[in-house]
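One protein chain is absent from this view; the other protein chains keep their places.
Labels run A, B and C following the written order; every chain starts at residue 1.
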Amino acid sequence: MRNLEEILKEIIEESRKYTNFGNVATYIPELQKANKYDLAACVMDKDGNVYVSGDGEKKFTIQSVSKPIMLALALMDHGREKVFSKVRMEPSGDPFNSIMKLETSKPSLPYNPMINAGAIMITSLIKGKDHEEKLNRILAFFRKLSGNENLDINYDVYLSEKITGDRNRAMAYLLKSEGILEGDVEEVLDLYFKQCSIDATIKDLAKMGLNLAFDGIDIITNERLISEEVARIVKTFMVTCGMYDASGEFAINAGIPSKSGVGGGIMCTVPKKMGIGIYGPALDKKGNSIGGVKILEALSKKLNLSIF
Amino acid sequence: MRNLEEILKEIIEESRKYTNFGNVATYIPELQKANKYDLAACVMDKDGNVYVSGDGEKKFTIQSVSKPIMLALALMDHGREKVFSKVRMEPSGDPFNSIMKLETSKPSLPYNPMINAGAIMITSLIKGKDHEEKLNRILAFFRKLSGNENLDINYDVYLSEKITGDRNRAMAYLLKSEGILEGDVEEVLDLYFKQCSIDATIKDLAKMGLNLAFDGIDIITNERLISEEVARIVKTFMVTCGMYDASGEFAINAGIPSKSGVGGGIMCTVPKKMGIGIYGPALDKKGNSIGGVKILEALSKKLNLSIF
Amino acid sequence: MRNLEEILKEIIEESRKYTNFGNVATYIPELQKANKYDLAACVMDKDGNVYVSGDGEKKFTIQSVSKPIMLALALMDHGREKVFSKVRMEPSGDPFNSIMKLETSKPSLPYNPMINAGAIMITSLIKGKDHEEKLNRILAFFRKLSGNENLDINYDVYLSEKITGDRNRAMAYLLKSEGILEGDVEEVLDLYFKQCSIDATIKDLAKMGLNLAFDGIDIITNERLISEEVARIVKTFMVTCGMYDASGEFAINAGIPSKSGVGGGIMCTVPKKMGIGIYGPALDKKGNSIGGVKILEALSKKLNLSIF
Partner (left out) sequence: MRNLEEILKEIIEESRKYTNFGNVATYIPELQKANKYDLAACVMDKDGNVYVSGDGEKKFTIQSVSKPIMLALALMDHGREKVFSKVRMEPSGDPFNSIMKLETSKPSLPYNPMINAGAIMITSLIKGKDHEEKLNRILAFFRKLSGNENLDINYDVYLSEKITGDRNRAMAYLLKSEGILEGDVEEVLDLYFKQCSIDATIKDLAKMGLNLAFDGIDIITNERLISEEVARIVKTFMVTCGMYDASGEFAINAGIPSKSGVGGGIMCTVPKKMGIGIYGPALDKKGNSIGGVKILEALSKKLNLSIF
């Protein structure tokens, strides 16, 4: 389908002008090194065809894109009842790093696993006899889902996050003080900073999105990687909470289950059709790739991808 | 499909026990007269078949079920750009009658058209040269969508709402003071209380849901009642914000675009498949029909209706 | 004491330059007509001597300066137990027109009688068989306390407030919906807008302040106008909540029990020493007379007036 590659190229060129109105993330110093005009997209379809436009080989850290994947792993480790006794299922209407609702709502459970407080909570649930085993299980899961055995942590970004992650520390200690988060805060955060610092390409994101699009089955190998129920839960969160406090608007404008990260990546899943990976480090005010959002809105319209 | 009727009946009997843990709405005195053990469901499929279980003829006021329909009318009156300059598109994470975010977020736009502040804003946008014309246009639209020419206002409930609607007044005056709501507050509220007081049956809700399920086309007459885009927008809000601040959880557990009202009604739309109407006046703490939610979770599981 | 007049004059000239950094109130259209460079002060001492600097005859509406006086009247009408079952005694840390804490704190009592929500509550408590009698009692009380029989309402300002008072309406309806405010909202607000629109001069404010300074006794006539306990309560609120959400800072910098209004007036009471009236319509961001605050800080330092 040579056509799709051309469509992608056209849409990217159209969307690139918006990158000018965005900014690369500054609160993690290492992320500031990105080129704000970069923009790239990868579509992987149900036959395994891969369409790339822009620089598909460029690596970026996945940041919050890790959140739905980690949720899947926690659900596989504990089942939904345990997981959702520790984190709610509601969009919060507040920014991803907001701490306020942890104080105003009783019990002080994080509103959902896609905001930082909820994601840190999810990370604390991952099974493993020690830090190393937990980290290995996490990496193994990301590698399996992306089909990329070389996926690994970008240690420069990790260190940058660890040094500057005081707002995440504040949340974690608040959860700890409320008796919700168990275990050692610094160890949980170390794991969290590592999961956020996994280096990936748009192909990796597209592949993970494709696996979710087929309810957890790798359609090439026919291997089931995630149970159908877990895949469905993850996709639902990607719709209701995947694009921070712009999720509602994105659902209206694009209607594609997606999860963005402040590194500029977006992982998307079009049920029974395709996985999409996006890279564009210039962010809008809510923290989503400004060019990436434009690409997905245009692509959804062009190919009629909205689930609604 | 005699089978579906039996499934419905079984699920309703199973769900009825939960009505005991809910309560009928008390803040509108007239609504307290409902029988909390009532529970009924109606499915209308794409061939126009109607399956009813429970008392399908019982009337109840639609309350917040009116919100997505009014949104459709406002979008048809003004287009999305104008409408979404007056109300946001985000779930708020707060109860439906919360006033706080109107103060903490700038500009003070209501978070979405499914919470009271946003719905009052939407009502203020309906076109018409005077109150009577506006009301007539609203009633005509509900009648056309439900295929029920006899749909009308329950004036006892309307008066009850008008007398006790001070919290809605507070919101409306706050929106007025911020320069967002235009026109006379009491007149807008009068229209709002009337739209909430429309009397309907589960068949009416099922029919409206069916029309949304087919993107705004009445599949019996083949008439287009709502544009495809407007229908899509409405359905999206039903997913992200339709069940108050339990929308996220309902999306996980049922995955059916739905809108509930404190009168006990729920209008549901299963894309390309069916419309569903529910009645069960015993409410949970968030304001949703407690038995109705159970019915929809069970039905979704049984018939695989989740859009995710 | 010719000296005090010179001190006043000097301080006013020094303070006048700050008026440039303030702005006259704009949310009540009628108040915009004030001259932002106006600045005047009046001191009335325990021997009845009056020292005026600046234009002492200029009239302005007292606005929130009415709040402590109304609190005194309500306390005399009902006693402290009843009054403080309807309004708390705590500084709120929020702007005077904030609505948020009415939602977040249970029960939804206004935080104190010096913010709008609390002051409206207080107004609703004033005794009288009808609107006219209530208004007459209020006016009579202000006239007696100021020793000015001609004190009256500025009807242009009153109408301006009534037309634009939607934020106050929002608060009043919220209090009504919570079952805290009784009576007809519009009637209570009408009385509230009238009390805010009383026209006064700095001499009137100084005289009222002087009566509070001597625990409720008019030191000229030796008549007791307010009980000692009520006078003490009122002065305490003037310290903890009298200067909106700058009360803490003002207590540090000046330490004089004071109440400001957005009309530019400030009424001050220096226990056992003097009453002070200030007029300066240029306001700072918190709503206090910017030049007036400077005058009081300087005067307090010069004459050692801080109660701390």
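One rule holds for everything that comes next: a residue touches a chain if its C-beta (ideal position, glycine included) is under 8 Å from a C-beta of that chain, and two chains touch if they have at least 3 such contacts.
Given the structure is predicted, the values throughout are model-derived calculations rather than measurements.
Within the full complex, the chain left out of the display contacts the shown chains A, C.
Among the residues C:18, C:60, C:96 or C:111, only C:111 touches the chain that is left out of the figure.
Within the whole complex, the absent chain has one touching residue among A:99, A:139, A:159 or A:303, and that is A:99. Considering the whole complex, the residue from A:169, A:224 or A:273 that touches the absent chain is A:169. Within the set C:161, C:199 or C:245, the residue that contacts the chain not displayed is C:245.
For the chain left out of this panel, the touching residue among C:54, C:165, C:209 or C:255 is C:255. With the whole complex as reference, residues 98-100, 102-104, 164, 166-167, 169-171, 173-174, 176-177, 185 of chain A touch the missing chain.
Residues of chain C in contact with the chain left out of this view: 88-94, 101, 111-112, 232-233, 235-237, 239-241, 245-249, 251-252, 255, 257, 271, 306-308.
Convention: only the chains that are shown with their structure count from here on.
Arrangement of the chains shown, judged by which pairs touch: a linear chain-to-chain path with two open ends. By number of C-beta pairs in contact, chains A-B lead all other pairings. Central chain assignment: B. Criterion: smallest distance from chain C-alpha mean to the mean of all protein C-alpha atoms. Chain geometry summary: the mean Cα position of chain A and that of chain C are 54 Å apart. Centre-to-centre, using mean CA coordinates, chain A is 32 Å away from chain B.
A straight line joining the Cα centres of chain B and chain C is 47 Å long.
Of all residues in chain A, none touches two or more other chains.
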